[in-house]
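Handing you a structure now.
Excluded from the complex is one protein chain; the other protein chains are retained at their positions.
Coming up: chain A.
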Amino acid sequence: MPPATQPAMILKEPGLAPDARRAVLDAIEPRRALPGALLPILHAVQDALGYVPRDAVPLIANALNLSRADVHGVVSFYHYFRSEPCGRHIVQICRAESCQAMGAVALEAHAKATLGVDWHETTRDGAVTLEPVYCLGNCALSPAVMIDGDLHGRVTPQSFDTLVAATRSGA
């Protein structure tokens, strides 16, 4: 087993608040010995903090004996991982063909107009980040939307507004 405490040099990594640094180390520790540990660790970091801070990269790289470039390359390759904080809620709208055939293009336009953001942007109140997604596997109930991991089917512009309003009020 690798040592539970990190060398002091790594703990002094600038930019990460103490709580965030602790969260990153807690994500690394139980997973560092897994075969192919990097993706499980990145998931755990993002689950804890909502994103993978740039200053987390050296900590992860050191634990897995990788270069910072290796880790950065993986974070930036996968659409799911984000390097910047996002809004309190994530709204993903499916852009794929089945949803297109059932009105997703109009739904996208409606969502962007009512939220006042484009893809990957966050509303000014910090409540909602809008993301495109290519298939949620709910193709028999298109168009599909996922809000904070909850799936919704047959979404119309009207029901979209209702869902977003409920999400905001539950914040």
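Methods note: a contact is a pair of C-beta atoms (placed from the backbone, for glycine too) under 8 Å apart; a residue touches a chain by one contact, two chains touch by 3 or more; residues count from 1.
FYI, contacts and distances are computed from a predicted model.
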| item | value |
| --- | --- |
| Undisplayed chain, where the name is taken from the UniProt record, one of "Multicopper oxidase CueO", "Carbon-monoxide dehydrogenase medium subunit", "PadR family transcriptional regulator" or "NADH-quinone oxidoreductase subunit F" | "NADH-quinone oxidoreductase subunit F" |
| Of A:Gly15, A:Pro30 or A:Gly73, the one touching the omitted chain in the full complex | A:Gly73 |
| Touch criterion as defined above, residue of A:Ala96, A:Val117, A:Leu130 or A:Val164 at the omitted chain | A:Ala96 |
| Interface residues of chain A (partner: the chain not displayed) | 35-40, 42-43, 64, 70, 73-74, 77-81, 96-102, 133-142, 144, 146, 149-154 |
